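Heads up, one of the protein chains got dropped from this complex, but the rest are sitting where they should.
So that you can tell them apart, the chains are marked A, B and C in the order they are listed, and the count of residues begins at 1 in each.
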Amino acid sequence: MKDFKFELRVQFFDTDKMQVVHHANYIRYFETARTEYLREVGFPYSEMEKHDFQMPVLGVNAKFKSSAFYDDVLLVSCRISKVAHASMEMEYVIINKETGQVLVTGNSKHGFTNRALRPVALKKHDPEIYEMFKALYEAGKK
Amino acid sequence: MKDFKFELRVQFFDTDKMQVVHHANYIRYFETARTEYLREVGFPYSEMEKHDFQMPVLGVNAKFKSSAFYDDVLLVSCRISKVAHASMEMEYVIINKETGQVLVTGNSKHGFTNRALRPVALKKHDPEIYEMFKALYEAGKK
Amino acid sequence: MKDFKFELRVQFFDTDKMQVVHHANYIRYFETARTEYLREVGFPYSEMEKHDFQMPVLGVNAKFKSSAFYDDVLLVSCRISKVAHASMEMEYVIINKETGQVLVTGNSKHGFTNRALRPVALKKHDPEIYEMFKALYEAGKK
Partner (left out) sequence: MKDFKFELRVQFFDTDKMQVVHHANYIRYFETARTEYLREVGFPYSEMEKHDFQMPVLGVNAKFKSSAFYDDVLLVSCRISKVAHASMEMEYVIINKETGQVLVTGNSKHGFTNRALRPVALKKHDPEIYEMFKALYEAGKK
């Protein structure tokens, strides 16, 4: 999974009056890519629910290096960059598919909780998921 | 309540690359005005919940006559335009506060349901709310 | 092009606290499908710009029949339902891909303008596009 990349196209409603994608929408692109990454590794949302598990966002940051424009095709890559007892982190890079230019980099931090959003120590709550995340983290190391 | 008007300011993230408010956002402005209208008449969301009542949107339509721009101040007026057994309708007019120009007109249709989103005949489910809506409808007639 | 269908997946950020897609987002789904339809028929946005042509939204309406949920895959079909001198209309049907259930129907009306958003009589401004729209309209008739 070192090379997971999600492809998406910039929508008209994603742009703002500067004629580029509004910066808050990249945070949404991160989420879309994260969802597809987890589906790809066999852990889609439906599976999370069966495991009584959620991953609320505890923090996010992004650096906007260059702009995406309407109808551009973007590639959003993501990987797990840290796994701790009660949280993990993911990293993102968004590039323009055609030019290869890096537009945005960022990361997000996620708590491990049960469905009622109460924090859990994942290793105890669900060792299987914990090991999967650990293995993905190792596989994604640069 | 014939003259309820909600004032809002166009945000940067509401605009699109045509440099005007993206049309889908006016549907959101309708919702904001509707919420404030119901608060104004003494029936805010918290009150709805106590009455085991919801009003999901069954339909919406809008005509876009002129554009709103970033930082414009808009007035969104709304009124109840129809009350039936299991649904009601509301009408909206959005004007530019400074110029008075009409930018958007529209309406929305709402079902009456309990909190589980099952349709109810409002007159039986909650005569008090039904009569309030009827009275507001009468008061809002042109 | 009678059977154009665009597939999209419901994103987490598309849902609201009723746990379903927020109604204003279906208006965005219409736009995404419209964009892809025009690309499919050989008239993507880049081509529109070359023709000094735009199609601002003059009106939209939608009926919400059933709900879409997070991670659902939807099919949005669209077709040109009317072509006039200075405007045209499109129709949309959104179904749940898995169940085939119709969730939303709607239409939008679009003006024909040049890039400066001044209305044009399309037949004169660009007979080629006008004939294409007419042919698509005929092909899409039920």
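Going forward, a residue touches a chain if its C-beta (ideal position, glycine included) is under 8 Å from a C-beta of that chain, and two chains touch if they have at least 3 such contacts.
For clarity, every value in this text was computed on a predicted model and none was experimentally measured.
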Contact with the hidden chain (one of B:32, B:66 or B:101): B:32
Options A:46, A:61 or A:99, residue touching the unrepresented chain: A:61
Hidden partner chain, residues of subunit C it touches: 12-13, 15-17, 19-20, 22, 24, 70
Hidden partner chain, residues of subunit B it touches: 11-13, 28, 31-32, 35, 44-46, 70-71
Subunit A, residues in touch with the chain not shown (by the definition above): 18, 23-25, 27-28, 31, 54, 56-64, 117
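In the analysis below, only the chains that are shown with their structure count from here on.
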Chain centre separation (subunit A, subunit B; CA means) in Å: 35
Centre-of-Cα separation between subunit C and subunit A, whole angstrom: 29
Multi-chain contact residues (two or more partners), subunit B: 24
